[in-house]
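All protein chains but one are shown at their positions in the complex.
Up next is chain A:
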């Protein structure tokens, strides 16, 4: 209680202060959370005058390029003024917690223990390690102990089970179907993660499984209940509350509660104190929030089942449970709990009984007597009864205006002292110490250091970007000073925090990365610790998290060295937990890619041949698989040795090892493709033998390996081996197992696409079975099956031709199942696109068109693209042959254009654009004209998506039949389009501007100039569009229009537009001016433009300069004729007081210089350089940038020697500030033209013993 009072008081005080601040109107306050606590220094002091400043990539400014069409500067096209994209970008998105999107399997990372530091034999040298330090042998021994225990437990439970079975003679347990996570198997989608098969049904799965108990070594995260009681043991080692339901669900498990070995495991674990808090696996309850603190095991109240399972044994952590101390912040406490406690405390505080002192203060001193309570009085303790007690009003209560309590605390989080960022409730347990207002001087140096680290970390985690940046830099700079221990002891637990968000994790991982770099070999004792935290990143859903994880591990292995990495990870290789083995295998592959495969080979070899445990072999082989996946074709040099290392695994006694070996071979072959078949020679025989021996999962894996190896073979062998494997494949066509189906399809695809497999063979041996088994409606229902089947069929079609495949499935276009029709349509589309329609005979053609029309009309689902694409592809590939059907097709289209559903209308319009070209080929111009009129009538469409499609259809018709033959005539069409240009929908805009541009290009004369002027104004707005395509089309259209109606009118309006206030608008206008100048030759524009510069208005003058800058950028070489004309104007601008004037003029000079390089305008350029040069001391970033670029331009145009001569005057100037600037220029000069400078360096005089002269340059013959 005492600890809370000052806290509350402090918060109240804080609040009061804030309120005062808000109340005072003379100081500017704003919500710093929302707007960010920015200081003025980070503001820009000048505006970029051209958009170039936004793209810093120098490569983007290709100036002297030839203009194929009218363009705007890339930068303008690329990033245009955009309103903030979405709220998500500016921090309104709800932060995403990692744990919320994790599945159970991934959540198991929280079960890992951040292991204590380990002995570093390198730094210790020959010394015997301190007994308190964990050495490699300690860890290995612990690991062995764990394994042994597990074996024993398994034996016990097995025995128990047997006894039970014998006693009950009950029917066999029903194995429930479980979902497997693909992490268990391999990264590859089509991995051999064969779905489980019911045990009772077939012995396929069980037959080769010599050790039935081993199956469960691969935990399946999503499993509903444990299959057999014998399987439970491992998972119950850590008593997890969520597990309770488990045991309930399994009667057998529940039958042996007292004797469940789980409890014993728990107690006997040697590293009890290091155990992380167990977290439930099933549903996310608030217990999940429990942060795993290092070194303190805190089974939560919910975890009591652990005790229930272990009668007679003291449950661990009971001490903490026995005395719940709500006031103690330092224990592990969830944010919810914390808030609850605080709230409770607050209520209690207000409703506490009055003390004697308070009563004394209330009542008058005299006239009252204090009586002793009667002996029989017992105070009411239960609050519920208190509430029920009848209130005894003392007379009529009058209304009282409640007094505002300004100091009241409305759940405002406590502010952290010392300018530290806001602390979230769950941060208290890590950073709580910072809240104690201790005097820094009183602390020991170590504590001070600790505090400093915590502060920095808190800033990195929760601070504003500037805070974060400086904190990160400090952490990096002082990393060695802080030391590895204190740093990692602070960082790593934070990463295990269950409530961590993506952003926070990213930042913390970044800290680790930076710190690693500085600490270098000092990290050795912490390698395993770091790995425990980082390894889960390797299997994260988020790609970037995976990349980050890889980067860290790779840096870690470079810092710590191979020996340390192996020593740290070796014990995990045969860890009993599959999760640990999986992540370790991935981590090892990263180590291999960082330190080179050869370095790791001997170790891998030893692991893969481990006699001790199958887990080690399994993990070793998995490492090879991961290496192949990770480094791709870079495995080639080591392919043979990698295959040799794992090949014996194909004949391993353990089924899982065999499976993973086959999968690894598949990964290796995939990575090595199309090379390296010779390395696989040794495994061909066991693989092909294997497919005859195995069934189920193993067979699937073997088939997968074969599927990847066959494409590497030469034609002859491929054909032979394909025939060998095809027998099995065809047998497996009937397999009911989904995974098997996918793999079979994939292997068929791989085999078929291989050279050397004859079309005849496929047609006779494969096709009948293939179509019978796979082309069934059920296959269309699962998306992955669907995709795989389409791909495989297309691949087969590539071999056997269109007619065979299309002939077999064309009838199915009229199938009653829509998904199936869609699958047929997609296949036909792909086949026809690939191979054309020349194979299709008249009869098939008829069937095809009929089927397609049927499928097109009967579609109901939203996913319309398949049908549309299919229709388009077929019509286009049939070409002129489609003529007889066109009236029918057009009838359908017209009918659908009038449909009630917007989607249908849109699709119909889209179809017109697809088939317009073919209609032209068929000379159906009259039909097209008719369609044009129909579309024209639909221009009043309300739905923008549909309107966009209609415009697109019109455009395609106009494109095909030309301006003159178009109906409705262009002079009627265009005025209808002008208002549509105002539409803000992107699709409408894009299609409309395309159409208008087309008309401006080809048929400008059909439209009066006044209409074009009107369109010009609309176009100006569109230069701001978000989409690059729209901006590009707009720029082009501007050019066409200017060309069509002459520059004068357009220019006049544009120059007027320069006077408007809105900057965006002016920028767009300047672009437009430059485009007009380019289209209609600069001399039509320059006089008016330069005249405009005389307007004494800043905006206008800047606009003119900017136009000049763009103009010279576009016209490139053409600029040589105009450079003398604009020089006086630029002189003036470069001497202007206004910074932006000089900046813009400098960028104009740059473009000019680059454009006329080598064209003999050096005199004017030197003149301009003389005006540019004094600006080199500007400090405003945009200005100095523009000036430097102008000088770079001069280097190109005038040669490095001239600029060097300007430079020499200041390189050794007495004033440092001057020297700095000059060296900066020198350096960019040097980088740009190192070689050219050699001829023009000044001759330096020799000094004492030093010779500076360059006699070689003086030589002549």
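Keep this in mind: contacts are C-beta pairs under 8 Å (C-beta built on N, C-alpha and C of every residue); 3 or more make two chains touch, one makes a residue touch a chain; residues count from 1.
Criterion: contacts and distances are computed from a predicted model.
Per the UniProt record, the absent chain's protein name among "Splicing factor subunit", "AP complex subunit sigma", "Two-component response regulator" or "E2 ubiquitin-conjugating enzyme" is "Splicing factor subunit". Note on the undisplayed chain: of the listed residues A:363, A:1124 or A:1252, the one touching it is A:1252. In the complete complex, the residue from A:465, A:1128, A:1158 or A:1181 that touches the missing chain is A:1181. In the full complex, chain A contacts the hidden chain through residues 53, 56, 58, 1178-1182, 1184-1185, 1188, 1211-1212, 1216, 1219-1220, 1223-1224, 1226-1228, 1230-1231, 1234-1235, 1237-1238, 1241, 1244, 1247-1252, 1254, 1256-1257, 1259-1261.
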